[in-house]
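Can you keep this structure in mind? I'll have questions shortly.
Note that one protein chain of the assembly has been removed; the remaining protein chains are unaltered in position.
Our next item is subunit A:
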Amino acid sequence: MSRDRDDSRGRPGWAAEAAARSQLREVEPLPTILLDGVSKVYRDPMTLKPFTAVDGVSLSLEPGEIFGLLGPNGAGKTSTIKMILGLTRPTRGTIRLEGRDPQDPTARRRLGYLPENPCFYDHLTAEEYLGLVGSLFSIEPRTVRRRAEALLERLGLRVHGRKALRRFSKGMTQRLGLCQALLNEPAVLVLDEPMSGLDPIGRADVKHILREERARGATILMTSHVLAETEPLCDRVAILHRGRVLEMGSVKAILESDVLEWEITTDALPDQRMSLLREAGHRVDSVGSRWVVRVLDAGALQGILRTLTEERVFIRSVEPRRESLEEYFVRVLEADGVGTASGRESGGRS
C-alpha cells in the first residue's frame, strides 16, 4: 500500500489520485452499531440468583437502514438498548458505536436516544429541556434555539414550548422525547418503542419523521411490538425471544417468501359445491353477499377455478395472501415453544 503511494508520487496527478483514495476510505462504511455475542445477566439483589435477560446477541447495523428489534414483552429489547447506550454493561460480549466503546462519551456524540416511556424534568419547560440537551452536546445556543423551534414545530408541540413538562400528557412527552433525540442531528438513532403512547396521527408523524431521518442518512435502531407499524417502516428486523435472536433478515425477504394461501372471492356459490369444497378441506366463508374460498396450494387452486368456471360461478377475484410480519412473528415464537398469549405477556421464565 505504502509502496503504491511512493510510486505515484512522481507522476503528475498523484495528488488527485491520493485524494480520491482518501475519499474512498471515508465512504467505506463503518458499522454504526455492532454487537458481538452480547449477554446480560441480572442478579437478584437479595438471592443473587442470576437471570439471563440477553443471551449472546450479535447484530451489525448497516449505515442508512431502519432496523427493527422485535420481540414479546420481556424479550430483552430494552436490556439490549441500555447496553448499547452504556447505561449498563454487558456481562459478556462487546458493543461498538461507530467503532467506540459506548462508555466513551465521544461515542455518543452523534447518537440520539429515546428511552422507553421517557420521563423528563418536571420543573423545566420543553424549550428549557432542549436547551439543556443542547449544552450537553456542546451545540451553540443560537443553533439550539433554531433547531428546537423547528423540532417542536415538526412534532406538533409548538404551542407547548413554554409549558412545564409536568403538565405534559404521555403522548406529548413521547413527542418531546423524539425532539431531544433529534436535536444533535444524529447519525445513529436508537429508539425504544417510539410509537408507544401516540395517537394514530402521532404514529403517522413519527413514521414520516423516521423516513425523513433515514433519507438524511441516519441509521435507526428501533424496538417495537406493534408489528403492523413496523412492517412498512423497517428495512431489516431481528426477532428476539428469551434474550436470543431467533430470526434476522430483511422484511422483504421474510414477507415475500411463500404465499400462504389463495383467496377466491365469488358472487354466489351453489350449496352443493360449497359442501364439496369444505369436504376437500378448504375454508369457505360467506362475507356479506359474497363467498370467500381459501385454498392452500396452487395445484388445487387450478382445479377449483376450472370447476367454478364450468359451473358458471362468477369469480370476482383471486388473490395470493402472504404472511404478515405479525403472523410470521407469532409463528416463529410458537416454534420456539411459546403457545399462549399469556405466556408471552408474563415473559416469566427462570
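Assume contacts are C-beta pairs under 8 Å (C-beta built on N, C-alpha and C of every residue); 3 or more make two chains touch, one makes a residue touch a chain; residues count from 1.
We adopt the following convention: contacts and distances are computed from a predicted model.
Entry comment: the absent subunit's protein name, as recorded by UniProt, is "ABC transporter permease", drawn from "ABC transporter permease", "Formate hydrogenlyase", "Tryptophan synthase alpha chain" or "Succinate dehydrogenase / fumarate reductase iron-sulfur subunit".
Only one residue in the set A:89, A:252 or A:306 touches the chain that does not appear here, and it is A:89. Residue-wise, the contact with the chain that is not shown comes from A:105, picked out of A:105, A:232, A:249 or A:303. From the set A:68, A:118 or A:202, the residue in touch with the chain omitted from the display is A:118, counting the whole complex. The hidden chain makes contact, of the residues A:60, A:73, A:135 or A:309, with A:135.
Touch with the hidden chain on the side of subunit A covers residues 82, 85-89, 105-109, 111, 113, 115, 117-121, 123-124, 128, 132-133, 135-138, 177, 180.
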